[in-house]
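Have a look at the structure below before the remarks.
Apart from one protein chain that is not included, each protein chain of the complex appears where it belongs.
Labels run A, B and C following the written order; every chain starts at residue 1.
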Amino acid sequence: MTAWVGTVIDAVYVVAVLAFILGLKAMSSPETARRGIVYAGAAMLAAVVATFFSPGLSNFLLIAVGVIVGGGIGYYWARVVQMTAMPQMVAVFNGMGGGAAAAIAGVVLLSSLNNPADAGLSVAGAVIGSISIAGSVIAFLKLQGWMRQKPIVLPARQPVNLAILVVGVAFGVYSVVRVETIFLLPFFLLLLLYGILLTLPIGGADMPVVISMFNALTGIAVALDGFALVNGPLGDAGYAMVIAGVLVGAAGSLLTVLMARAMNRSISNVVFGAFGATEETGVTVQGTMKPIEVEDAAVLMAYANQVVIAPGYGMAVAQAQGKVRELSDLLEAKGVSVKFAIHPVAGRMPGHMNVLLAEAGISYDKLYDRDEINPEFANTDVVLVIGANDVVNPAARRAGSPLQGMPILDVDQAKNVLVIKRGQGKGFAGIENDLFYKDNCRMLYGDAQQVVAKLVQALKRSG
Amino acid sequence: MTAWVGTVIDAVYVVAVLAFILGLKAMSSPETARRGIVYAGAAMLAAVVATFFSPGLSNFLLIAVGVIVGGGIGYYWARVVQMTAMPQMVAVFNGMGGGAAAAIAGVVLLSSLNNPADAGLSVAGAVIGSISIAGSVIAFLKLQGWMRQKPIVLPARQPVNLAILVVGVAFGVYSVVRVETIFLLPFFLLLLLYGILLTLPIGGADMPVVISMFNALTGIAVALDGFALVNGPLGDAGYAMVIAGVLVGAAGSLLTVLMARAMNRSISNVVFGAFGATEETGVTVQGTMKPIEVEDAAVLMAYANQVVIAPGYGMAVAQAQGKVRELSDLLEAKGVSVKFAIHPVAGRMPGHMNVLLAEAGISYDKLYDRDEINPEFANTDVVLVIGANDVVNPAARRAGSPLQGMPILDVDQAKNVLVIKRGQGKGFAGIENDLFYKDNCRMLYGDAQQVVAKLVQALKRSG
Amino acid sequence: MAADLWTALFIAILAAFTGYEVIGRVPVLLHTPLMSGSNFIHGIVLVGAIVALGIAQTPLEQAIGLVAVIMGAMNVTGGYAVTERILAMFDRTKRKEGPP
Partner (left out) sequence: MAADLWTALFIAILAAFTGYEVIGRVPVLLHTPLMSGSNFIHGIVLVGAIVALGIAQTPLEQAIGLVAVIMGAMNVTGGYAVTERILAMFDRTKRKEGPP
């Protein structure tokens, strides 16, 4: 290998880092978001290819096998999953990153346990990486429905978890101090256990915040691994990892805070709160829930001037977005003005509703966010609430309610409100919804997809 | 020197860089701005003190003398100047930074001309640093009034300047290639000359943009010097310089663009345009300029419900802000509501009016920016324009005017407009002002400070 | 060595600011794609995994290194594909004309 090879590799890393930053920047604005991932992708490809030519590497066959197998699985899986499964996909691929970071730390620890600085950094990277992969896998299992979504609360979990973490880290430190690789085994096992126990008590709906947190943690683990590598012969790969890792760590931390704030929660609440396990008591709602026939609902909408559709989590679970598109098209063909009211935290991940409605081909200019649409409800004839609950709950305006202060869609101010839901089920926050008992509100019971399909049918018959 | 000294110095540099970034961030928001400079100042002190303990330094006496002499002059000068002279002070201290960068590059070139990488970086640093000090000094001389403010346009200046630059840089490159220090003399002289010639044709009023540009350039020169130092035994000082220098280079470049945009100019226009040397022709304004007696003006204001004061460059030159404060207090005592209309580029530096009015003790909540105050003019009885011209020129709304498109204060929509100026002088843009010829406009001729003082007197007599 | 760590610390501080500032005020709408995109970016861990496997000596090191490479590669390709798919949907933000 000649010297210029090293120079070219260094240059590739520098350009790659630049592209990562530009890509991240581009991704934070809707117009340029797609360009951003393309930048970042090209940079990643270049960095990986360049690394192959690093002087002094061996095991090329194994590397190639690993890249092809891992890359193939990741790509195939990501292409075939349902769009609604995206949050758990992010969790799983993030977990893989954390696992890789932990494994790299493992290799460094096995091979250079006698270098205290590198070993110390690697222990830190292994701790964070292990927690990240274990937690991400639990998050995946919960969101995928392969595990109970409700918080799983074990007795005395806080002290037990803390003890496991402390003992685990102690094994790692001890193995460095004593230069004994055997202690690495309990070290890794305990930290994986900690990651699992940390995530178990978190309710499925808090998962986006937690996934974002693990995402930031993986970034930090990667950066720590990078720190440990900068002293080695292939230092510049380490710098690239430090930069990209810290970049993600910082951006991810901020994002986690922003996401939690959009849901009116705090991070510690999410991680340690086991929120959703309790229910409000003492407040009883007056009135009854009044059902309406599908045909009557269809007529009501067909003769309205303006219909606003407020979708929520139930629409996502029921995969009703395609039918909703049909409904919207039909109404528009009848001269009804149709708008969609998008609450920022409707559904189970930020931007959930936008993603689904866009997938169904509903044009972006029909989507209105909370501030835009709220003043319009007073002049709206019919609001159709599809599987939304908390985000349209007027209890948020009532002092003492668990939702108090959460910004909501003021659908109760419309002339008529139609609500599609399966039964008496509560929303994510687990509290009663005053809206359903109001005089201007009628219930359409059933699975969102089926009810909307029936509405479409009724409209077609009538028109 | 023991090893831990080096570690402490490194740590100080890291913390200093962190504080610079935080300081800069704090300075870009009004609430935290003052905290920002304190952070940065503490960091700078720590970094300078730490550098004294760097291993392997000599010439301590000289260093101490230099720091004390330079520091003393700088501090004293900065404390005693008038507040209105701040722009040229920034220019001068920025120039000093550029000069220091050029001098450091000179030392490096003299002592290690045989190291091509370092020498190349130093040549680049010397080029930029020399241009920056020469240009800044000219900017200072012009703003201070020690040199003609009007653009000084030499014949064929563009090709001549370019030639000087090219030949100068060639000397520098040649001295590196031939490892001959003697060529460094013409190198530095030609670049200083280039800096002078570049700045001479720029009108005094464009100076803030140019100073900001030189500020960014100095940052880059410092970073280049830093690059050259990182290879040396005291590399970490180099890293600190690279970071702080690039930080200022980037922030300063953005700031330059923002400043030029606020004045509706482009950078190349400012640097190469010799703007302000031409005058609009062909448009003749109808009507006459109608003077008014000071007593009548005072009565008009005293019986108004609302008076809006629109200050401009003339108020700054005349140092009338103290008198304006008196006037405002008197009017308020009479029950008149007084507001100040602050155009973003009124005066000669961004924020000029705010700084001066704040200095005179006028409270911030009386200052309204363009967007806030423009809708109010229609309901305003009297607008008092004090030494402003371009920023209240309705020609900006006329297609074809050099001011076209510049956002202005719509003072002409008020019931009465009073204008204080010395005579028929034009504003910065050098064009006629239609406002002065309107029916609702009356002129109060004289120096701003004296006229406002007379208004104050008249008001006192009357009340 | 110590000098390299200090340098890496400089780099880390700057990267943290860059990451923090670049996100700035991002609309809620983009939280999920941005999470996914930054998830892809820490796929750079694959580079470290390749190095780790490339310098692995013992079979145990090689096995762990292989796991690292496989996982890192999944992070990269999966992260890219997911982000790409999510963002492809937002592309319709451009055609404000109406549904296709």
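Note that in this section a contact is a pair of C-beta atoms (placed from the backbone, for glycine too) under 8 Å apart; a residue touches a chain by one contact, two chains touch by 3 or more.
What you see is a predicted model, and the numbers here were worked out from it, not measured in a lab.
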| item | value |
| --- | --- |
| Shown chains touched by the chain that is not drawn here | A, B, C |
| Contact residue for the chain not shown (choose from A:F187, A:Y239 or A:F436) | A:Y239 |
| Per the touch definition above, residue among B:V169, B:A240 or B:I267 touching the missing chain | B:A240 |
| Where the unshown chain meets subunit B, residue by residue | 16, 20-21, 23-25, 27-31, 33-34, 36-37, 40-41, 44, 47-48, 51-52, 54, 56-60, 62-63, 65-75, 77-79, 83, 86-87, 89-90, 92-94, 96-97, 99-101, 103-104, 106-108, 110-111, 117, 133, 208, 211-212, 215, 218-219, 222-223, 225-227, 229-232, 234-235, 237-255, 258-259, 262, 325, 329, 344-345, 349-352, 354-355, 358-359, 361-365 |
| Residues in subunit A touching the chain absent from view | 6-7, 10-11, 13-14, 17-18, 21, 235-236, 239, 243 |
| Contact footprint on subunit C, counting only the chain that is left out | 7, 10-11, 14-15, 17-18, 21-22, 24 |
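The rule is simple: only the chains that are shown with their structure count from here on.
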| item | value |
| --- | --- |
| Chain whose Cα centroid lies nearest the overall Cα centroid | C |
| B-C or A-C, whichever has more C-beta pairs in contact | A-C |
| Centre-of-Cα separation between subunit C and subunit B, whole angstrom | 42 |
| Residues within subunit B bordering two or more other chains | none |
| Multi-partner residues of subunit C (each touching 2 or more other chains) | 7, 17 |
